[in-house]
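Yeah, one chain of the complex is gone here, protein chain that is, but the others are all in their spots.
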Amino acid sequence: MYLSLYLIDTQYNIYSMKKFILDLIVKKNVLLSNQYSLIILTSSEKLPEILPGQFAEVRVDGSNTTFLRRPISIHYVDYETNELWLLIQVIGDGTKRMAEVKVGETMNIILPLGNTFASPTRKDAKLMLIGGGCGVAPLLFLGAYFKREGYEVNFLLGARSEADILQKSEYERFGNVYITTEDGSLGEKGFVTQHSVLKGSNFDYIYTCGPTPMMKAVASYALKTNAVCEVSLENTMACGIGACLCCVTDTVDGHVCVCTEGPVFNITKLKWQI
Amino acid sequence: MYLSLYLIDTQYNIYSMKKFILDLIVKKNVLLSNQYSLIILTSSEKLPEILPGQFAEVRVDGSNTTFLRRPISIHYVDYETNELWLLIQVIGDGTKRMAEVKVGETMNIILPLGNTFASPTRKDAKLMLIGGGCGVAPLLFLGAYFKREGYEVNFLLGARSEADILQKSEYERFGNVYITTEDGSLGEKGFVTQHSVLKGSNFDYIYTCGPTPMMKAVASYALKTNAVCEVSLENTMACGIGACLCCVTDTVDGHVCVCTEGPVFNITKLKWQI
Amino acid sequence: MANLNINIGKLQLKNPVMTASGTFGYGTEFSDFMDLSRIGGTTIRERQGNPYPRMAETPSGMLNAVGLQNKGVDYFINKIYPSIKDIDTNIIVNVSGSTVEDYVETAEKLNSLEKIPAIELNISCPNVKEGGMAFGTSCPSAAQVVREVRRVYKNEMIVKLSPNVTDISEIARAVEGEGADSVSLINTLLGMAINAEKRKPVLSTITGGLSGPAVKPIALRMVWQVSNAVKIPVIGLGGIMNATDAIEFMLAGATAIQIGTANFIDPTVSVKVVDGINEYLDKHGFKHVSELIGALEI
Partner (left out) sequence: MANLNINIGKLQLKNPVMTASGTFGYGTEFSDFMDLSRIGGTTIRERQGNPYPRMAETPSGMLNAVGLQNKGVDYFINKIYPSIKDIDTNIIVNVSGSTVEDYVETAEKLNSLEKIPAIELNISCPNVKEGGMAFGTSCPSAAQVVREVRRVYKNEMIVKLSPNVTDISEIARAVEGEGADSVSLINTLLGMAINAEKRKPVLSTITGGLSGPAVKPIALRMVWQVSNAVKIPVIGLGGIMNATDAIEFMLAGATAIQIGTANFIDPTVSVKVVDGINEYLDKHGFKHVSELIGALEI
């Protein structure tokens, strides 16, 4: 287990990273399904360095009922085309408005926020990235990073049905993609933790993001199989930069802010009942 | 003077008119100058009967800071093409957002609200419609109405400079157009009340809408020349339908609501110091 | 479809949705847009006519300084009542005064009107000097008004409470003790708007009453506190814009709700709230709207 090294690494990265408030321009807005949109943003300036797992705080202009910014994961950063990708699931008025942005509009965004995932120290470690619903968002950027760093990447993506399996071909660029759907319309039928790939082999590192029940099931699988496991948590956030203390979660180190100490946590730090 | 007849007429018209809440579709949005937009709305249903001088209460969707509806005059109604025209002057966030609506968007509008202007009983009466700034808005529809009814119509439009003289060719369809600009860039230089047409001839009826100081100057001219004079007042409105009592103005009949008893008032009813 | 009937003391409502005083005219202003018989009740002012001007929009709300200057209860009885008495919904008259005698005299006169099943004693209007709010901000004065009115008024007496107090539960208990049949809350919060360019207050009265969604969190908290403090029914209001808001007030402990400022933005909002409550009850398997009252799980 390489926990302490990971911690040092992560801390170093985050605290040395400057945050920016940027007006990014909408280059594309692709409707992926009735619930999901892929928003591709760009800028006349070079995008700053962003690590996988980090998120952005997006100001929602043009929504009468939205007051605070909304935290959104970095789905992908393409430095060659200078593109930042966001994957938006429509939940309430804020995400509804975001999903409707038109090409050419600007979005005011604070980034990069939060910490990143820990890289295994051995390049031959077996990695599995498990995402459910909109939680798949940060895993694309993470998978791309791992692939570039020379790891072999596996994705396990779960959703209700085929229509909600998003960006499949993008994930396939960076690793093997396994799929479960609850209705069996694509991949294996059932929940992610029921997928045969988890039975077939053991993974050294498991990274997961998605609904809490799913992440807890994954964490419990990881504990059983002795895998290092990191989860990316959500929380209600007012500021995203550690100023308001609204986003705390209970850890073995006490209450800590998800926006600065997370969103990525090693499950051994969390006080989850699993 | 035909005051009492006018009053009966008006009252009859207003109180028998049903009000509607409509989702109208933006057919065109023409930027007339950096401050003014002409918004042309339409509907799949036939537009209801609307009288000149009446206004609409427009819900402003997509402005984070606008809560209440905004009162906007009916600039023109074209029953042949089923078009409703609004002339918007950008003042604050609400009008800014309205001025930015895109073709195809819907605007939620309550109309027709308020009373109308009084028609002279004699068709050979000499009429002058005097507008300043955005106050020219209701006069186009009024002029069109008078022309259709067989009156000869004169418009006197005032603005700071040529760029703010709006829709000139539209007014020319319905009557003679006289112009003043403060900088002399179009028409006569000065304020509307200084225009030579007012010195040259006497008018029996004067209808005016614009900034209060302008309307007061016009009212004072009307009093001096013994013309019947009606002014269209503005006021801060929360509801536009007589429910909140927020929009009162002081008249010889006491405090009355501008949204139901106006916006058009005969100057003899107002307690203006003129 | 669930049962929406609600009783507030002696007052029987076909559903818990009413419109708030000062925001719905005499109801007739809204008849083009909606069927007045679809709502549980409407609260109107007995005094109307020549109010003072001015309002100011505020973030998610508005300030009003409408005041209560008007033609008085006799004018109401002779001129207004005949034209509205046959509207098929409960008409509740909101009563204000600057002295206890004002309240008593008005209540006594309204007592004899057959189609007025309830009055709402406004001891909380922030817009009139000595015009109510003073009564609603101390227990003894609130108690006194209620006690005196109770002597002469036999139908449902709702007392409308002011939120501009340190402890609203205390006032609620005081008026309950003097025989109020129910309480409604909140009236507007005292606020102020300034025009920075002109360096002047926006309202002629300098301060005015704040209403709208901005105040909803405060209203909800007060309804929750008061419904835990008294046994009589609580009518909740303050910033209700839709059925979800209305349901939140009932969960917090309100037996019925009123809608004010929202009428200005959507004149049909009250019937939409009735429909929305219905849908919610069906979706969640409730048989009767009363199951929502105070159903918050703490």
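Going in written order, the chains are labelled A, B and C, and every chain counts its residues from 1.
Keep in mind that, in the parts below, contacts are C-beta pairs under 8 Å (C-beta built on N, C-alpha and C of every residue); 3 or more make two chains touch, one makes a residue touch a chain.
As the structure is a computational prediction, the values presented were derived from the model and not from experiment.
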item	value
Options A:Asn29, A:Thr249 or A:Asn266, residue touching the unrepresented chain	A:Thr249
Absent-chain contact - pick from C:Val100, C:Leu113 or C:Met192	C:Met192
Contact residue for the chain not shown (choose from C:Thr106, C:Asn164, C:Asn263 or C:Ser290)	C:Asn164
Per the touch definition above, residue among C:Arg151, C:Lys200 or C:Lys287 touching the missing chain	C:Lys200
Contacts of subunit C with the absent chain, listed as residue ranges	56, 58-61, 63, 137-138, 164-166, 189-194, 196, 198-201, 206-207, 210, 212-218, 220-221, 224, 239, 244, 247-248, 251-252, 280, 295-298
In subunit A, positions touching the absent partner	18-21, 59, 65-69, 110, 235-236, 238-249, 254-255
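The working rule: only the chains that are shown with their structure count from here on.
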item	value
Euclidean distance of C-alpha centroids - subunit B vs subunit C, Å	36
Subunit A and subunit C: spacing of chain centres that average the CA atoms, whole Å	47
Interface hub residues of subunit B, defined as touching at least two other chains	66-67
